[in-house]
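Dumping the structure here so I can ask a few things about it.
A protein chain is absent from this complex, but the other protein chains hold their places.
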Amino acid sequence: MHKAVRIQYEDFSTDDEIEALRATSKRIGGIGLFLGCARDFSEGREVSEIDFDAYDRMALSELSALRDEAIARFGLMGARIVHRVGTVTSGENIVLIVTGAEHRAAALDACRWIIDELKERVPIWKKEITPEGDSWVVPHP
Amino acid sequence: MHKAVRIQYEDFSTDDEIEALRATSKRIGGIGLFLGCARDFSEGREVSEIDFDAYDRMALSELSALRDEAIARFGLMGARIVHRVGTVTSGENIVLIVTGAEHRAAALDACRWIIDELKERVPIWKKEITPEGDSWVVPHP
Amino acid sequence: MINVLFFGPVADRVGAAVLQLEHRQGWSVKDLRGELAQRYPEAFDIACFTAVDGAHVRDLGRTLDDGSEVAFMAKFSGG
Partner (left out) sequence: MINVLFFGPVADRVGAAVLQLEHRQGWSVKDLRGELAQRYPEAFDIACFTAVDGAHVRDLGRTLDDGSEVAFMAKFSGG
């Protein structure tokens, strides 16, 4: 079985992650999920692919800490986070967050909180590859 | 291809619904998903299965209206809603909502809004089957 | 003819999912509800929503056309 928090080059399956989450408890009544995908447009420019660089060791420990915090804060029964690195082609998956709780509010709130925190705290950087050249993405303040 | 809004006896596949949503636009950057499942416990009682009754015609038109409203309100690129009726065994899927937007906030906010509105507006009723007997669920105010 | 539909907990208390009643000129949703509530008081205790021809109705003074489909419904519990 895959680990609940991963950084990997390969794509992932949303169904597999949902199944792994459900296997942890039959008391889960609501599952929240966020899937980030590579768009073919960003701020008016055509994007053919995105390259991700990460400080793997730190990114993994930050993601694990995020997961633990989310479980405690929202009373989750389980949570899984997978982020890809390397090259992701337009239309492909980038990041997956799956949360399971007794009720819907906790599951969806936790999902939102994790993706927001991930963007602030986890050392991963993306570079957009476009016909006009490559550029590292500078996040909005 | 399955319709974007459905009420059905059969189970559904989350992967299939996500794929169908993505097929509508390559500009989707964030996908939000809510999956409601049948828990084996509810307010302290063991629940072996849940029976759903629905006013099919009205439920479908309310779900379609909900989807249209969510697309307009949150600027979604697509949304899909599937709700099961008939008998759902503990641990199985009940309802799936999938939303696609350029960015994460709209996708997740729309998901939350749709499931909240669905519970208020869509004529579907659930009965919990337990070893101590059956009872229709009375929603909390 | 008016088709009256019941679902879930209301259908259980009425003991039927469908009733057919003769249409009466000028009859309103409220008149129909009043008559049925006398016959099925327990069912109408929990019937808090009404739909005519598949759409929510809040104005119970609305008159019913011949061939209408009317549903008296308990609070929803889907999802």
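Each chain gets a letter, A, B and C, in the order it is written, and its residues are counted from 1.
In the analysis below, a residue touches a chain if its C-beta (ideal position, glycine included) is under 8 Å from a C-beta of that chain, and two chains touch if they have at least 3 such contacts.
Computed from a prediction, not measured in an experiment: that's the story for all the values here.
The undisplayed chain touches these shown chains across the complete complex, A. Considering the full assembly, A:R121 is the residue among A:H2, A:R45 or A:R121 that touches the omitted chain.
Across A:A54, A:L76 or A:C111, the single residue that touches the chain missing here is A:A54. By the touch rule set out above, chain A reaches the unshown chain at residues 36, 52-55, 57-59, 61, 83, 94-95, 115, 118-127, 136-139.
By definition in this document, only the chains that are shown with their structure count from here on.
Counting contacting C-beta pairs between every two chains, the top pair is A-B.
A simple rule picks the central chain: find each chain's mean C-alpha point, then take the one closest to the mean of all protein C-alpha atoms, which gives B.
Annotation: 23 Å between the Cα-based centres of chain A and chain B. The multi-chain contact residues of chain C, meaning those touching 2 or more other chains, are 79.
Residue positions 104 of chain A are each in touch with at least two other chains.
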